[in-house]
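My questions will all concern the structure given below.
Heads up, this is only part of the complex; the chains shown haven't been moved.
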Amino acid sequence: MKLIMAIIKPPKLDSVKEALSELGQSGMTVTEVRGYGRQRGQTAIYRGAEYAVSFVPKIKIEVAVDDGDAERVIEAISKAAHTGSIGDGKLFIFDLQGSIRIRTGESGVSAL
Amino acid sequence: MRKIFAFGVLTSALFFTGPAFAAVSEETTYILNTFSFLVNGVLVMFMAAGFAMLESGLVRAKNTAAICLKNIALYSVAGLAYYVVGYNLMYVDVGNIMGKFALFYNPSGAELALINAEEATDGLVSAVVDSGYSTMSDWFFQMVFVATAASIVSGTLAERIKVWPFIIFVTVLSAVIYPIQASWVWGGGWLDAAGFSDFAGSTLVHSVGGWAALTGALILGARRGKYGSGGSIHPMPGANLPLATLGTFILWFGWFGFNGGSQLALGSALDASAMALVFVNTNLAAAAGVVTAMALTQAIYGKMDLSMCLNGALAGLVSITAGPDLQNPLLSIIVGGVGATLAVLVVPLLDKVKIDDVVGAIPVHLVAGIWGTLAVGIFGSGSFTTQLMGIVAVGVFVSVVSSVVWLALKYTIGIRVSEEEEEMGLDTFELGLEAYPEFGRAM
């Protein structure tokens, strides 16, 4: 199993969710994060002093998938989150050693 | 013991021997009239805070600082514009169509003479007292009404309009548009002569703000993403509902000044009695609005929508504003309840036709304002057709002039923020700061 972690632009969450639903992938976990990359934050002014708001609001999505689905899920997220402008975000792929559904105690792929 | 209080009190008044009946002295009348303008005016002034909180609560967090700025700016600009030209245009030497175009409205000579005199002679006081109230107290009371009309616009157009063009529109609205149409009625112009009746401004204040907001919404367009293809609607819930609730309570509080002060006098038993009646009707109409909106949203949607119940209170208030002097308070419950019903029903209708009104100002101020004005022709002393004529006249005038101003702004400096600004929020781009920089992000 793989865990795919994507850092995307907040307004893209809805289209990513839809894209995953179409694939039949229905579970995901979402976190509000702030990011820093090529896209630097804005310069803000507060009471006459400038400062860099270095971190831009982003959404982190985590999806655990079966190895065989990973490719398609990665593609779907990449496409749905794409705008072509700086700050579109990144995808990171992790190996998953195990997974358990708390409600039923199922484990492995059937727990996803 | 509450009720049987008056005896001790009245006894002291009885020492006053003189003639059989003791009325109010002219100077006392002057003071009371003036003080009524000031106290009621201050209550209306505070409505600016109510609008600011209502709108801060109903926009998304990323546009909150911008709406705060717009609200304090519009209140300021409206007052300045009304001082510079508005009041004169509305009240001084009003012909049929408008008053005098003259700069600044200043204290009366008689009042300055009294203030500057070594001694307050009978003649000096009498010259002042003859006018019935202090000129500047009236200016103050009228000024806070202009600001109310301007506040209505900011709510509808929130989350996408640029600050400066909005400020320019408010300037024109307060300096010219509002005063001209108001002169037709309150200045003694043609609509007043025709018998049109609008006690505190369901039409002259609330609908005016509503028309300006509506034309603005049409010309500005909806927020990006609000309306999907195929008629789908994507709600954008307000970020802070306790603030919206607070704003509504503040508006309700201020409305007693709005309607009560519009009795325009306190210097006689008649005026005091009438003001008390206005207070009661105002409260009952608003209360009926809340209960109606609760029942309706529960019935239609299966859940009560707090934002619509707040709208219900305001729709009740707007509805009763044209005729809060109804002599049977039961009628004000009906007027308020119908107003809230209209507001609750019009909110989704506007979405159907893709008019994006962030806080519901159009249902609340325009629709309920029209209803309230007509209600005077039904339950009150006015004639239905005259009321309708006034509504149409004001509506056409304000819509046409507002559209011209909005279009002129659109094709010169532009009125809408860029797509990126809208997505990231107006706060970062126009103000360079965030309203809640920390929540959920303690960095």
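By written order: A and B. Residues from 1 in each chain.
One rule holds in what follows: a residue touches a chain if its C-beta (ideal position, glycine included) is under 8 Å from a C-beta of that chain, and two chains touch if they have at least 3 such contacts.
In this text, all values refer to a predicted model and were calculated from it rather than measured experimentally.
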Review point. Each kind of chain is drawn once; how many of each are in the full complex?
Key: A x3, B x3
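Rule of thumb we're sticking to: only the chains that are shown with their structure count from here on.
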Point to revise | CA centroid of chain A to CA centroid of chain B, Å | key: 46
Point to revise | For the chain B and chain A complex, residues of the former touching the latter | key: 225, 423-424, 428-429, 432-434, 440-441, 443
**Study point:** chain B partner contacts - residues on chain A that touch it in the complex
**Key:** 11, 32, 34, 42-46, 53, 55, 57
